[in-house]
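Showing chain A:
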Amino acid sequence: MSIMKSTILEVQDLQTVFPTRTGVFKAVDGVSFALNRGETLCVVGESGSGKSVTARSILQIVDKPGRIEGGSVLLTRADGSTTDLAKLDPRGREIRDVRGKEIAMIFQEPMSSLSPVHRIGTQIGEALRIHFGTAKQEQRERVLELLRQVEIPRPESAIDRYTFEFSGGMRQRVMIAMALACNPSVLIADEPTTALDVTTQAEILDLIKKLQQSHGMAVLFITHDMGVVAEIADEVLVMYRGKVMERGPVERIFHAPQDAYTRRLIGSVVKLEKKAEVRLARKPAPAGTLPLLDVRNLSLTFPSGLKAVDDVSLTVRPGEALGIVGESGSGKTTMGRCLLRIYDAQTGAIDYRRPDGDTVDIRTANKATLEKVRREVRMIFQDPVGSLSPRKTVGDIIAEPLKIAGMKGRELNDRVADLMQQVGLEPAWRERYPHAFSGGQRQRIGIARAIALKPRLIIADEATSALDVSLRSQMLDLMMKLQDELGLSYVFISHDMSVIRYMCDRVAVMYRGKIVEVGETDQVVNNPVHGYTRALLSAIPHPDPRNRRIHNRFRYDSVRTV
Partner candidate 1 sequence: MTDITSLPPETTVSLDLHRKDMAVAGQWRLFWLKFKKHKIALVSLVVIVFMYLVAAFADFIAPFDPNAANSRFTYAPPQGLSLMLNGSFQPHVNQLKMTLNTESMRREFTSDPTKSVSVSFFVPAQQPYYVLGFIPMQTKLFGLTNPKPGDSLYIFGADRLGRDIFSRVVHGAKISLSIGLVGVFVSLILGVTIGGISGFFGGWIDIVIQRFIELLRSIPTIPLWMGFAAAIPTSWPPLRTYFVITLIVSLIGWTSLAREVRGKFLSLRNEDFVTAARLDGMSEVGIIFHHLVPSFISHIIATLTLAIPSMILAETALSFLGIGLQPPIVSWGVLLQEAQNIRAVAQAPWLLFTPAAAIVISVLALNFLGDGLRDAADPYESVS
Partner candidate 2 sequence: MGYQQKLSGVVASTGLLSLMLIGSFASAWAADYKQAPMLDEQVKAGKLPAVANRLPEKPYVETMVDGVGKYGGTLRTTILANGDQYNLTRTIANELLVRWDPQWKKVMPSLAEEFKASDDATTYTFRLRKGLKWSDGQPFTVDDIMFWYEDVFMNNALSPAKNPTFTVAGKPVKLTKIDDQTVEFKFDSPYGLFLQQLAYGQGHLPVIYPKHYLKQFHEKYNKDGIPALLKANPAAGDWVALFNSKISLSFQPPFWQNLELPTLNPWVLTVPYADSERVAATRNPYYWKVDTAGNQLPYIDNVTWAKLDDPQVMALKMTSGEFDFAFRHINNSTFKSVLFDGQKTGNYRIVDVKDLPASDATILLNLNSTDPVKRKIFQNKDFRIGLSHAINRQEIIDLVYVGQGAPAQVAAQPEHELFNERQAKQYTEFDPKRSAEILDKIMPKKDAEGFRLDETGKRFTINFMVADVFGLSYPDIMQMVQQYAKDVGIDIQIRTTDRARLNTMWAANEQDAYIWNCVGGLSDAYTDVRCYMPFQKADIFFAVRWAEWYANHNSGEEPPANIKELMAAYDKVNAAVTDDERRERTKEFLNLSADNFLNIGISRPMPKYMMVSKNLKNVVNGLPIAGNLWHPAPTLTQWYFDKPVK
């Protein structure tokens, strides 16, 4: 068979633009690629690279006011007929016949991508009705079959439920079932696993792979996660600012990248695959030092009855970075907030050792003490947007804790300037407002605010998860630099094992409010003891196509039994 024959979708010089007040924004700028039957093409890029718009341009479902300005999208059917999808009327009959029938699509947010008020059976069966006019009863049969295919338990009852009654992973399965309804020859998956936990992600990736094989579909997979790419891709397309940077087989992209951007991208991903270099040079913390923070049997139950934090005990030693890892809903954020009394834990103790050697139980401390402690224990937030008041200048934001602590005048000005420099911001930008800064810069502002009062312990709650991968390591490096300069300790909360491995000395694994395993990072990563930890670690996609392993991952069964 010739190459030409196996190509099902060929995109040539695609250009999609968004007219704005100031001009025309080229979201997709001359993108070309070919998708072969039965193969998986991963489009990878950081936010704003135009990868999603590319995917949507194929079906001409770009949101208003975007439109395709040039190029062609050639669909070649099994019978040899071809259609240039880019030339069709986006509202017309012909393109509608392609959508859902020949090319189906699944999206990032299964919750909002499905209608909350329609039963899932109706939504899945709809494509059948639209394209084949299938009768109701037959539709139902087919939907049940699809639900079985995507491994949704008890399809007979599930078919009449609503999306919000399912978990995230199940919702994505519903999406997939919907996409498969008409046996499409191409499946476009737009970041289908980004909103999911790693373990769920692994299952969905598995499922897609399996279905791709059984249906003989070509898959166009959009993602920002190089690990996922390495796990599933046959071919890779690297995009940056609407342009294709590099295109080729997955093997070559990972191991012999040609383009500088690709190299940088791969580099920053690979960098996070191991312990940070600074830490290698660091002397191990002297054993036997008294812990800075000693949390014992901490529990918090929400009024709804949810045990968010369940009998958690852990210690943080001076100068140490303790990682807390866990999936969404594990209670790690709540636990972090309990440490600063943002939430009031009901039982247990949070003993914090002050510089003078006194121990304070933060959980029960009075207002004055708490105020003092809060100057020594600071917090960095996940959301770089929400944690900075948009109505204050950067200078004001950083100065706020200082002002409250009583600093004013020149001293204050100088200190703010110092802090900004320390976190890598131009002191001249102090008059600017947060909206003028990028996500990474904002997070630096948050860090500057946190270190303003020379704290001893910083609780960083998912401090890097809102950032693109290339920025992530920079931020971690900054935090570690400050750790050395200021003698800081960290409680570093994250769902991402790689950043923990990169930055933390010890790690505690949280699962359903409990800590299931604590230990030296290396030890936990290399020799996990608890089943859940093993499952978690093995589900993490590995950014090396030569070492695809999530299909052989360890599954922690108590997920369903507990």
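The rule is simple: contacts are C-beta pairs under 8 Å (C-beta built on N, C-alpha and C of every residue); 3 or more make two chains touch, one makes a residue touch a chain; residues count from 1.
Criterion applied: all candidates are chains of the complex that A comes from, given by their letters.
Just so you know, these numbers come straight off a predicted model, no measurement behind them.
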Okay, in this complex, which of 1 or 2 is up against chain A? 1
Mind pulling up the chain A residues that touch candidate 1 in the complex? 20-22, 340, 342, 371, 374-375, 378-379, 381-383, 385-391, 393, 400-401, 404-405, 429, 431-433, 435-436, 449
